[in-house]
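Working notes for the structure below.
Some chains have been omitted; the remaining ones sit where they do in the full complex.
Letters A, B and C mark the chains in the order given here, with residues in each chain numbered from 1 onward.
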Amino acid sequence: MSPARNGVVEERPPVVEQRSSPGDHAASWRRNLSFGRIGAVYVLIGMVILFSIWIPETFPTAATVRQILNNYAITALAALALIVPLSAGVFDISTPYVMSLSGVITAYCIVHGVPLPVAVTIAIAASLAIGFVNACVVVGLRIESLIATLATGSLIQALITLVTSDIPINDARLTEGFSHIAQSGIGNVTLPVFYVLIVGLAIWCLQEYTTVGRRLYATGFNKEATRLAGVRTERLRFFTLLTSATLAGFTGVVLAASLGSGTPTAGTPYLLPAFAAVFLGATQFKEGRFNAPGTVLAVLIIGTGVTGLGLANAPSWAGSMLTGVILIAALALTGVQRRTTRTGRAKA
Amino acid sequence: GSDSSSTDGGSSTAGASDATIAEAQTLLDKARTRPTQIPTQEPVGKPIPAGKTLSFISCGNEDCTNQAKVVKQATDILGWKLIVHNTDGTPPTLKSAFDQVVREQPDGLIYNATDRSLINSELLELERLRIPAAACCILQKPGRGITFVSEGPGDEIAKGKVMAAWFVVDSAGKGSTVYVDIPDFKILAPLGDGYIDESKRLCPDCSAERLEIPFTSLGKDAPNRIVSYLRAHPDVKYVALAIDQIGTGLPAALKSAGLGDVKLIGESPTATSYQYIRSGLQSVTAVYDMYGDMFAQVDAVARALVDAPQVESSPNVWLVDKDNILDDEGVFPMVADNNEQYAKVWGK
Amino acid sequence: MEMVALSDPGSAPAADDVLAVRGLSKTFGGTYALRGVDLTVRAGEVHGLVGHNGSGKSTLIKLLAGFHHADDGAQAWLDDEPFDLADSGDARHDRLRFVHQDLGLVLELSAVENLALHATRAHGEQRVRRADEERFTRELLARFGVELDVHRPLGEASPVERTVVAIARALRAWEGGRGLLVLDEPTAVLPDEEVDRLFQIVADVRAQGTSVLYVSHRLDEIFRICDRVTVLREGRVVATADVATLTKSRLIGSILGEEGERETSRPHLAAAPGLPLLEVRELSGRYLDGASLHIHRGEILGLAGRPGSGRDELPYALAGVLPHPVAGSFRMDGDADWRDFAHGEHPESVLLPADRGSEGVVREFSVKENLTLSVLDRLGVRGALSRGRESRFAADWLTRLEVRAETPDAPITTLSGGNQQKVLVGRCLAQEPALLMLCEPTAGVDVGTRHALYELIARQAAEGLAVLVSSTDADDLLAMCTRVLVFDHGTVVRELTGSAITEHALVHAMEEDEEEQS
């Protein structure tokens, strides 16, 4: 039977008022552009205006835009790698270590004469293998993801030391063809920026336009109910850890190319900024859901702030200060706006 | 310097011969004397124009912060303007700072400990713009955008030899020693080679090993790792530190492990390790001449600007112990009238 | 128990059986939830499944859904063909549709997404067709007479709306014909008129040739819509019978394992004379719009009204726990001063929240810890907690409330829903309040417990407790209340007292009001 065919209750009026009718485009746009949705965008705009007034010669230029994009692309990639597991409620804090490992492996292979495409493939395959181990530990042994990946992170660190003895791998060959992966570009915008676009878009599509993406969110919100709905949540969680490791592996290759060396600790500085970006991003665009555009926006905001301060020759503490203030401001704006909207609606 | 109070200089049978101990003693006596002349004596010979702009890229740690202050003294002598670009030492901020230098096009650049592969394109661009760049503490040779390098590998080996001499003399050629290395800092490797090779040369029967600890253990479990090593090797009573930072907290750890008789030989003192030396917790340290180092780089930029030829020079070495330590707090020039001597070289 | 079993439960399935299960058992940590259950659902019938709290109804259903794995030895047939209960990927599972207890919805997702979550699995669709989904959702929900913002998270929707979404989800893309729709306590939080609507749906489903397995603690509903009924007690089937052959009292007897019915009549309570304990003036919140009321000591005041009428918001507003601002004023015991809600003040009271799962129990806590959470201060001296006193206190209350639990230290989640509810009521009563506010006090509670709760509360009221009951279940109001306020559009529109409180009067009051408004 199709419930659509029987009009059981047509005579009753709707009990709940329709808060926003679908046709009301203006209202829906207004909602989409509200602080509550995109508080961070307003913070970004505010910052751009401020810096443009403060340092009018150097800040509002195309060069600044390029500088920000080029220099924060890898942070953005590192953050994007975290989105898929996080949206399924899985913390993967081994990604910075995977980044280091994959960079070191690529460099090692290239220095030992392995052709570039093969070297990159090996590195990403190794990352995938790490992802598999992560998944087995988290899903198979049912260990809480945060601490499980902390543990595997430690294992990866051991592996890195084993391979490199903690000595960065440097070689002339690393500054040649290999470095083009990160350092060449189109019109002074380097390739990693395009990788961010591609990866971000792919994640966005996955989350918005595929059933897997939706099931991932559902798993993250309520694993039990999602399993009751017939979704294979454990399989999904397994998959997310493969994704994050693979993406982290790729990011590691790009990072190594941009450094022109295989550095054993290259990934670790990205841990906290990446998590900050993802969490800040989750408050933007799709309130409460980890998402790619929000994450990229968050990275841009921090990048703009720090770069602007650099151009203004601000003292070195100003950068950390601004990062903290931006985070709090963007989150508070988003939160406050959301609360007042609710209250307003309640009164209406 | 006087005859070392810490050596008994007695006759020895096993280990080193009296001859080699005497050789070491000679080397040591020289090194314990505070240098009085800057390495570069040759005047520039042409008038150095005032009003130039020099950029300095700071890596955000203690050393870099102090270096900026020293460079400021040099530029003040020359009547130049100094722009300090603060970074936190991570690749994105470093790269961003170099980008900015390229955009601002100062008259010269000084930076340190940044691998060329990260900033290859910026260095080539600087070369194209004919902006001289001087660097310290890097493994690369001058060329392709790098005008001058101070504190190269050869200088490190020389320092290691002096430290070895102290060990051989103090132990009267009968001791065992360990060199604690941080492989992450590649510039420290030659120092260890110098120390270990020289120890073995002067004292063929002495044991000299290398203990590698990761950079991440600094300020955390580095003392514990060293204590473990020493407990497993009870005969080792001399610990050479690749940098004095490793030794932070080490005396306390040694004391509580009942290893109070172990002697520490350091390098690149920190304020903490000076303090240790004053209170007898550390035996000696090989001073890093920050003034000499920074002034040499400014000197190189100045010579490049007036098309004077660069001069090769080796930095001074000075070994400091409880008896010849100065009362100065913080950073002081190794050559007392360093600034005046350079002013003379520069014709100011 | 002399109920007639109409089919031999042990036999192999007959041709017109849609679902047959034989020898189904399930143990959780050594405790039997189900033992050797046989169940047969015939084609086109509505089959009731009843039993006391913790008798194993939901467990049976979760086994059918492949959510739990049955103990060895169970057999199952769907349309005469054996099928593997453990394999939830089995295509035949598509002919089994479920609305689980507590609905199994993801509250952070919207209606569209919840509907899609389920449907996409069956059809292997990989792409999200947003427009189709939205249109489909709107149509589907419109047919059920509910219009909610299909893009808002379901957490912001009312319980009714959520129930409808869950049912709509179960029936999505259903072609009719042989199959089984399983409803586990779908009416637990539904008001009567919504129940009617649900029954229309059930009737429609049945008219399409689909069978329905229907779980409820509201026995009237069993008599209204079921053809046959199976009774579970302590994990065993005690009877399967034709509803037409049963009386309510025999069914209750069968559920409780006793002869005869424990009929409670409405308590004859007299409101304490004198000034009211609490007077409230012009209370407004999100739904409330200038409601005024008063309550005396020793009175059980019922609140009726459809969801969104302000009836369900009122207890939360009085308790001062709403996130949004509340306007209005109140005074206690006829004080001269009226105090203002807008200043963050609220009357001293104790609240039993409506949603047991998210607002009531602390899942990681033991039964004991849940019980004592609100009264910790009384179990120790100056912040120190006396373990012994706490244990004695908990054991005392659990006995009093007849909670079926392994030990007071067992995790609360090992209790059935009804037993969890008893623990929460215990938590409230233990605070010895002057004013107790109960929201949906008997949602998912079996008849035995229900009557025990009614008696317990009446007893407290007789000792001077003022009780406010907000319930979608008319039985609660009928069985307990001495006075009922009917809400609509945020204000009180009717007041019924004493013998005027009848089911008819309640329904009439709400409907009449509806007509006036339109």
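The criterion applied here is as follows: contacts are C-beta pairs under 8 Å (C-beta built on N, C-alpha and C of every residue); 3 or more make two chains touch, one makes a residue touch a chain.
Since the structure is predicted, the reported quantities are computational estimates derived from the model, not experimental observations.
Visitor: Beyond the single copies shown, what is the real count of each chain in the complex as a whole?
Guide: A x2, B x1, C x1
Basically, only the chains that are shown with their structure count from here on.
Visitor: How many angstrom lie between the CA centroids of chain A and chain C, rounded to a whole number?
Guide: Computed value for the inter-centroid distance: 41 Å.
Visitor: Starting from the mean Cα coordinates of chain B and chain C, work out the distance between those two points in Å.
Guide: Chain B and chain C have C-alpha centres separated by 75 Å.
Visitor: Which parts of chain A, given as residue numbers and ranges, touch two or more other chains?
Guide: Residues of chain A never touch two or more of the other chains.
Visitor: Residues of chain B touching 2+ other chains?
Guide: In chain B, no residue touches two or more other chains.
Visitor: Please name which positions on chain C make contact with chain A in the complex.
Guide: Residues 65, 67, 88, 98, 100, 104-109, 113-114, 116-118, 120-122, 125-128, 130, 134, 139-140, 143-149, 152-153, 157-158, 160-161, 168-169, 171, 174-176, 193, 197, 200-201, 204-205, 207-208, 210, 285-286, 306-308, 323-325, 518 of chain C touch chain A in their complex.
Visitor: Sort out for me which residues of chain A touch chain C in the complex.
Guide: Touch list, chain A to chain C: 1-4, 6-10, 12-16, 18-20, 22, 208-215, 217-218, 221-222, 224-231, 288, 339, 342-343, 345-347.
Visitor: Contact residues on chain A for chain B in the complex?
Guide: 58, 63, 67, 70-72, 74-75, 161, 164-168, 170, 174-175, 179, 183, 255, 258-261, 264-266, 268-269, 306-307, 310-311, 313-316, 319
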